[in-house]
Structures are given as structure tokens and as C-alpha cells.
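In what follows, a single structure is set out as C-alpha cells and then discussed.
With one protein chain removed, the remaining protein chains of the complex are shown where they sit.
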Amino acid sequence: MTPKVHLDDLIAALGGDLHGAGQTLIARIAPLDEADAESISFLANPRYQAQLGQTQAACVIVAPAFAEAAAARGAAIVTPDPYLYFARLTQWWAAQTRPLSPPRVHPSAVIDPGAHIGVGADIGPLAVIEAQAHIGDGARIGAHCVIGHGARVGADTRLSARVALGFNCQIGDRCILHSGVVIGADGFGFAADLKGENPGWVKIEQLGNVRIGNDVEIGANTCIDRGALADTVLEDGVKLDNQIQIGHNVHIGRHTAIAGCTAVAGSTRIGAFCTIGGAANIVGHLTLADHVHVSAATLISRSIAKPGLYSGVYPFEDNASWEKNAATLRQLHTLRTRVRDLEKKKD
Amino acid sequence: MTPKVHLDDLIAALGGDLHGAGQTLIARIAPLDEADAESISFLANPRYQAQLGQTQAACVIVAPAFAEAAAARGAAIVTPDPYLYFARLTQWWAAQTRPLSPPRVHPSAVIDPGAHIGVGADIGPLAVIEAQAHIGDGARIGAHCVIGHGARVGADTRLSARVALGFNCQIGDRCILHSGVVIGADGFGFAADLKGENPGWVKIEQLGNVRIGNDVEIGANTCIDRGALADTVLEDGVKLDNQIQIGHNVHIGRHTAIAGCTAVAGSTRIGAFCTIGGAANIVGHLTLADHVHVSAATLISRSIAKPGLYSGVYPFEDNASWEKNAATLRQLHTLRTRVRDLEKKKD
Partner (left out) sequence: MTPKVHLDDLIAALGGDLHGAGQTLIARIAPLDEADAESISFLANPRYQAQLGQTQAACVIVAPAFAEAAAARGAAIVTPDPYLYFARLTQWWAAQTRPLSPPRVHPSAVIDPGAHIGVGADIGPLAVIEAQAHIGDGARIGAHCVIGHGARVGADTRLSARVALGFNCQIGDRCILHSGVVIGADGFGFAADLKGENPGWVKIEQLGNVRIGNDVEIGANTCIDRGALADTVLEDGVKLDNQIQIGHNVHIGRHTAIAGCTAVAGSTRIGAFCTIGGAANIVGHLTLADHVHVSAATLISRSIAKPGLYSGVYPFEDNASWEKNAATLRQLHTLRTRVRDLEKKKD
């Protein structure tokens, strides 16, 4: 089933200095400690250096500093950034082992005659393409996707099964959207009407759209709401994991990466090259500078003007210790007062 | 593309006291600081009063207290609650700019002959309507929705693409459900069987349904589980944002609004007119009074009998400060003991 490749082929495609026999056969990519005699592996983090002596891998991708050690034990590919090389290797490997089927417009898809389907685009079974929608050249629209009225999908963008792209929203080129993504649902906006006969909430129609740049990836079941008046914007190269919630009018700068289950509330601006840990929460109407890094599960409740790493989660403990600390926490400010009093008496 | 309207038309539809020329043309709605000479804007929060002197807006919606200042700079609409007026304006605007297509039953929909489709209902492409389901008059069922056996959708309720409404569940009139909503999946209920030959969990079949009132809005990818024995209930006017999880047998009082990514565990009762911040978590079997307000990301672990605002998230910091505090937190109860000892010695 698995194809085998020669190291020579791999080097021809990806470059790197090969130490060892180009005819060595590779059947899989594996971490150092799981590699076998048909595996290629990599040493990206010097912390795992000790595994280099023990791995069964046929070939190891290493940085120049480890070239000698790696070559002493078998084949090695030497490259300045082994992790980056590994990433490119996975792409090449996927292209070998999962060839794309030739593009076709599946006869079961429901395509409005007023939609534009680009050259070489692939439309999956039971997809729905509404009027005025534009599918770029070479784009792939998975089964059960719904592309709303006037929405645009850029060239070579791939939508997995069951993505909903709302009316008038747009996605750039070479993006990847996973199953269950919802782009362009209404933002959460209501005005309170508490004085009338029927007190309650009055909907604020969301009149903006969503604009997504090029080379953006969006994980499964992530939602990006349309703007209230202006648009919600994701710049080029943004990477979102699964089950993320992006509120209306949020603006995310280029190449910012956000891990799963994070929520970004409305009108917040996140800078470029930020990383946000999983299950973080960022409240609305804030501004985060470029190169801000947020630890997992942290609530960001104020703007951050300075690059750096920010954290804020109470550390877990065995439950008995936690209960003692939690009880003390509820009285923490009285503890501060008592210390102050002690200090005064002291003087 | 954008239609332009006269202020006169807007006043005719929505009321309000117009100061200025009724023939002024409006092309868009915009915040004060983004408005141009074809924009209508609003001053809802006195905090932004300074922007009134600087905005380029053709017309500003203001409260009586600001009528003079607003009229001094251009057209103004004076109304007791500018934010509420703005909300109604967005609705009117949406109706002008996004006219609904005439209702139709799309030929690709799969409709059981035993289902009832109301007068003027719209059934989107590839929707599935099962036996005994009831679609109210004027309801709109989006593409790829699945309406289960015996489920009911009220009059004029709108389901976006890809909503799943489980068997025997019901939704009232004038509701809005966004893409990816799942109503009526099984609640999470198991009995431990640890003594048998094959220890593990035994499923508790969820025999209840979900009942949703009128004028409820439910955000993208939100889930509302069916009850275990009785029903899960959302009263009239409840507003739920995206990616919310509502456990089995939860009861949410009328006009309560819950922001995105919040989880409400099973059998909890939330009162009327509550607001729950984003990513809050409310554990099971609790009761929250009417008019309880919960800050974002707070864990509510006990019932709340008194209206008010409740909070509980450790404040974030730069990581170095946080690490120092986190280390101290783990020893907090010893700090309390040490203060007590100091106080005793003092005496």
C-alpha cells in the first residue's frame, strides 16, 4: 500500500545535503523513537539529541551541528532548518501518496446558472453554489458545501466537506477550510428594549461581510461572524485551529496563529505574527500589538501594547490542596489588610 | 451597488424627530469615527460625545440632550434611545438591501409525503424534511437542513444552511437559527457498570425533547441537547451566540442572552433577563436567579440567588510575573497560616 521512495528522489525534490546512499528506500516518516529501518526521521529540537544514537531510522534530517553524529549511524540529510525541511517533506509525501482526483463538477451539485465556476475547479457531490457566487480556478469545493449568494472563493483554495460560506463573504487564494467551518453567520448584536410593552432584545442586523486573505487555514467547526457595519477581516497567512469563535468586526493581522477553542470577541484587533494558545479568550474592543503571545486558556481582558508572552491561569492541584487555596483566595484581600496592619504595628 | 435613501424615507419608516434636510442622501450606516458625507451614524454612549464634533456623517442619531450639538453640525434624528433606533434602522436597511427571494420548495429537497409544509414556506436545496415534521407558514429552511421526524418549526422562523433539528423537537415563531446548529442531540448520560465482566458505561437513553419559544436566536454551531426524561427548554426571546453548549434538561428563562462558547451543564436553571459573558461555564444542577450577570470566562460552581454581577477569572499578566504569582498561589494557604502565626505572636 505505502509507496517507497529513494532518498535520491526526495533530495531532487526538496534539496538538502545527503550523507549516505541515495538508493536507500523510505516507506514512512516517523519520530526518532518510533522510526524503523524504512523510516526517515528528523532532529529539530536539540532536547531529543540523545535519541539520535538510538533511533532505527534509515535516514535522519539534521542541522549542520549534528551532521557528524547523524552520519555516523546511517544516512543523513543536512539542512539549516530540519523542522522546516520536515514540513516540506510532509507536503511532498502527501502529494505522492494522496494524488488528487481529476477535477469534476459532480452532477448532484446544485449550481445556480448565475454562478461562476473557474477553470479546473472541482465541485463535490451535493454542494450548493448560489447565484453570483464565484469559484476561482482550480478551487476544490467539498461535498455538502454551501457557497452563498455573491460569495467568492479564490484560486486553488480547498474546502473540505460541509463548509458554509455566507453571502457576499470572500476567501483568497490557496486557503484550506476544514469541515464544519461557518463563515459569515450573523455577529451577536442586540439593543435592549426594556421600556416597551414587550421588553426584550432588538436584533441589530449584521450588514458587513467577512474578508479572508490568501494562504489562510481554518480548522474544523470554526466560526467567523460577519461584521455589524464594516467587515470582519483575516489577513494573509492567518492559521486558525478547530472550534475557534471569531466575533464580528474582529481584525487578525497576517501570519497570526490561533490554537483550538479560542474565542475572540467582537471588534478586537490582533496584530501580525501573534500566537494565541488553545482555549484562550480575548474580550471585545481590545487591541493586541504585533508579536504578542498568549498562553493557553488565558483570558485577555485589556489591550496589550507590548510584544511578549502573557499568561493567567490559576495552576491546578490535587483537589484537597486546591480547596484550601480556593477558600483562602476568597479572603485574599483581607489577608493583604492583615499584613498591612502587622507592618504598621511593627513600625 | 449600495442603494441610497433619503432621510425622509427613513423617518417615514422609523419615526424620530428630524433636524435638517429630508432630501439628504444616505448610502451607508457607519460609526461616528468612520462615517463619511453619505453616512448616517449614532451617538449611543455619551463616552463618545467628543466624536460628535468631528464626525463627517451626513446625519447623526442622538438623544434629546445632544440634539442641539448634533444639529449644529448637520442633520440629526432625535429619539429617546439612539441605540434602539440604530437597531431598528439596521433591520429596515437590511430589508431594503437584501430583499428575500420569493419562497419556493427547491426540487432537490427530500420531503417526506407525511410532512406538513406551511403556506409561503421556503425549503432550500437538498434540505431533508422527515415524516410528521411541521414547517410553519412563512418559515425558511436553508440548504442542507435536516428536520427530524415529528419536529416543528414555527411561523416565519428562519434556519440558515445546515441546521439539524432532531426528532420531536420544536422551535417557536420568528426564531433565527444559524448554520451548524444542532438541536436535540442526546444529552450526556451514562451509568457506570464497573462490577460486571466488561466494566464500562451504560447509556441512559435521552427520552426528552427540546422546546424553544418564540423570537429566539441561536448562533452558529451551538448545540442544545434533548432532555433525559423531561425536556430542555428555552423560553421566549432567549439569544444564544455561537458555539454554545446547552446540556440536557437545562431551562433558560425569557430574554436571557448568552455570549459565545459558553457551556451550561445539565439540569441547570437560568433565570430571565440574565446575561452570561463569553466562554463562561456553568456547572450542572444549579439555579441562577433572574437578572444575574456573569463575566466572561467565569466558572459558576454554585447557585446564585441574588441578582448582580459575578466574576472569577485570575487576571492575566506578563508571563514572568504570572509565574511568580502562580508559584505563590500554590502555597497560598501556608501564607495565611504564617500571617495568623504572626498575629498571634503580636498579641
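Order of writing sets the labels: A and B. Residues in every chain begin at 1.
One rule holds for everything that comes next: a residue touches a chain if its C-beta (ideal position, glycine included) is under 8 Å from a C-beta of that chain, and two chains touch if they have at least 3 such contacts.
On a predicted model such as this, the values are computed, not experimentally measured, just so you know.
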Touch criterion as defined above, residue of B:G22, B:P64, B:G114 or B:G308 at the omitted chain: B:G308
Of B:L25, B:A65, B:A95 or B:L207, the one touching the omitted chain in the full complex: B:L207
Residue touching the undisplayed chain, where the options are A:G187, A:G219 or A:G247: A:G219
Positions on chain B contacted by the hidden chain, ascending: 110, 126, 128, 144, 146, 148, 162, 164, 166-167, 180, 182, 185-186, 188-193, 195, 199-207, 221, 223, 225, 228-230, 243, 245, 247, 261, 263, 265, 281, 283, 294-295, 298-301, 308-315, 317, 321, 324-325, 327-329, 331-332, 335, 338-339, 342, 345
Footprint left on chain A by the chain that the document does not show: 28-31, 34, 81, 83-84, 86-88, 90-91, 93-94, 97-98, 106, 108, 124-126, 142-144, 160-162, 176, 178-180, 215, 217, 219-221, 236-237, 239, 241-243, 254-255, 257, 259-261, 273, 278-279, 296-297, 313-319, 322-323, 326, 329-330, 332-333, 335-336, 339, 342-343, 346
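Throughout what follows, only the chains that are shown with their structure count from here on.
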Rigid-body rotation angle, chain B and chain A, from Cα fit (steps of 5°): 120
Mean-CA-position distance for chain B and chain A (Å): 25
